[in-house]
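A single protein chain has been removed from this complex, and every other one stays in its place.
Here is subunit A:
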Amino acid sequence: MLFTVLTGLITSSLLIPFGKLIKTKWSFLLPLIPVLLFLFYLLHIPTIAGGTNLLQGVNWVPSLGVNLDFRLDGLSLLFALLITGIGSAIFFYARTYLKGHVYYDRFFAYLLLFMSAMLGVVLSNNILTLFVFWELTSISSFFLIGFNNDSKESRASALTALSITGLGGFFLLAGLILMGQIAGTFVISELFNKHDFLLAHPLYPLIAGLIFIGAFTKSAQFPFHFWLPGAMKAPTPVSAYLHSATMVKAGIYLLARFTPVLGGSELWNNTLLIVGGFTMAFAAIHALFRVDLKGILAYSTISALGMLTFLLGLGTQEAFIAAAVFTLVHALYKANLFMVTGIIDHETHSRDISKLSGLRKVLFPVFIAALLAALSSAGLPSTFGFIGKDLIYEATLHYEANWALWLTGLAIITNIGLVAAGFMAGLTPFTGKLPATFEKVHLPYPSMWIPPLLLGVLGLAFGLFPGIVGDLFNNQAANAIAQAETGMKLKIWHGFNTVLLLSIATLAVGILVYLINKPSERKLAAVERFNSIAPQRIFIRLGRSIVRLSAWYTQTFHNGYLRSYHIKIIIFAELLLAYKLWISGPIQINWEELTPLSWYEVGIVAILLGALYIIVTTGSRLTSVVSTSVIGYCICLMFVFYSAPDLAMTQFTIDTLTTVLFVLVLYKLPSFINITSRWILIRDAIVALGFGVILSLIALKVLQEPNSTEVSNFYGENSYLLAKGKNVVNTILVDFRGIDTMFETVVLSIAAIGVYSLIRLRLKASEKE
């Protein structure tokens, strides 16, 4: 099983070097891949139908419990066959559909990647591996929806689809990890035994909720449904493959897979019933107002997905059987209809059903395919769709007595909508009079119309021999969902009963609706008006406000003005320090320990403060530089008073040097220009004073702390004994910490070299502005 997943990944990467080659006649190799995989899974049918499950495991990240464990049971096999089987049809179809496209190779690389990812999802026996493949399907779907990357709409739809499914992926990951941690295992087949334990756990609603969001976003359930109609911007083979038959069913697969693990509770069943029930009726009615063929198909797909969710929510064995059968029914007729739509679009360049008519005269085989699909979708007796519809009604009718009638009613409304929508998509373009504009339309290559015809014929064959099909595919799939023997036996004829009556009534009303309902642009616009409060708008608005927020953030915080960065950093530091000061308690001053004050000290401080005032207020550059040196000398005097002769000497030398250098270099500069507004000056003054006050308070706070003098005492005692020097500061610098001082000298030398080279550098005339 591992190799089937890897095949697509490997061939997908092989298309990077061999992309040019595959555009030539060698393109016939492409469909071989899904066909071979399909045959591989066909060979497994007898084993799986007998009730055995296949297991295969390869260690990947064993320390995290992430392993490439694969398991093939009835449900996985059903999906694997759908993926590879419909995939084969699509590959044949797309080979012709996209002939001569510039990105032909790229398209198939994405498609192969998607196929592998999808196989990985349905085969994984490890929930984390499942998640990795799950995300891969979202990513490959993103590239496929945005395949026409020169169209703005296409790009926007791709982004919407990715953000919705990707967002759902996050929730799913959280839910899966939570479930795995609580159950103590990430292996799905082991999780089946933890069902009761998980249901009793207090966090069960959270797990279920997170997994619901993941599944609903992927399977386009209300209120996340809107990405699917948008995804129809993709080339039609992609819509047929990803957005009707496979990827959107990944959410259904997930729900079905975890039904034996998490299902059976009221929360699980009721949520699925409500969400699925609402989605299926909502989308079925919506589909009737569309005029775009793909739009009709998109909404009827959403409706069918809602139906599947709804059936899983019923939670009875009959419902699981119906879900297993309906998955197959829907995939067969919907992929078919999509491919037919693709042919119509390809040949007539229109998808508007109010303009298309009479095409049966020019596209006869396509018409047969579409007819078969429409009949199966309508559930005409002797088609596979009939069996599916029967099972659905049976499941709803046998539900709890209080609700059976309501649920059946909901299913009937949906089915009526689906019948009409199926006819709209499958019959309208082919019936009626052929307009003159379409007379020159010719039949495409057989490789385009044979795949849909084949699917249509299969739908009919399955309908005629449902017993065989049921035993081979669906029985074990239903068993896997129920984790019990469902004893399903599909029959073509159930006798005269309520279900048959309902089926026929549905069909009749559906046809009536089809005949009466004439969709037009005007009606569509009326329906679209309701969309102003739809979730789509909310999501779009959310996305726009995030963009606006980041633009605002960038302009405010990264505007490129140095002083703007400074003020933000300083205000942040102020807040942080003020908070620390606040929580550290009151400040006490020990008045007795303070050194007494003498008049000359007060005088020096007064000079210092005066110089400081001059620096801040002066308009002359020279004055401010000289005032800075005055401050330096005042500090120097303070070092003299308070027993630091070395510091005083250094400060004096350095300050003199700095001033001389300053004046030498900068004396030519003009005086300061005052360009800042008064308000900003006041704001800066407040921020600056705030910083000063906080620093002063910190200094006071530290003064009340006891001083630790162990290191100082060590130096003091050993200065002469070890370093043979009597000036302790000097011995520290040149002896105890000699290497530090050496590197300091290196820094000084580097600065000196920099200064020297900058002074010597002559400016070229061209460099001057």
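Here is the rule we go by: a residue touches a chain if its C-beta (ideal position, glycine included) is under 8 Å from a C-beta of that chain, and two chains touch if they have at least 3 such contacts; residues count from 1.
Please note the rule applied: contacts and distances are computed from a predicted model.
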item: Omitted chain (choose from "ABC transporter ATP-binding protein", "Multisubunit sodium/proton antiporter MrpC subunit", "DNA2/NAM7 helicase helicase domain-containing protein" or "Formate hydrogenlyase") - UniProt protein name; value: "Multisubunit sodium/proton antiporter MrpC subunit"
item: Touching residue (missing chain; options A:205, A:446 or A:716); value: A:716
item: Interface with the undisplayed chain - residues on subunit A; value: 560-563, 566-567, 570, 589, 594-597, 601-602, 605, 608-609, 612, 615-616, 621, 624-625, 628, 631-632, 635, 638-639, 641-647, 650-651, 654, 657-658, 661-662, 665-666, 669, 672, 675-676, 684-685, 687-689, 691-693, 695-696, 699-700, 702-703, 707, 709, 711-712, 715-717, 719-721, 726-729, 732-733, 737, 740-741, 744, 747-748, 750-752, 754-755, 758-759, 761, 763, 767-769
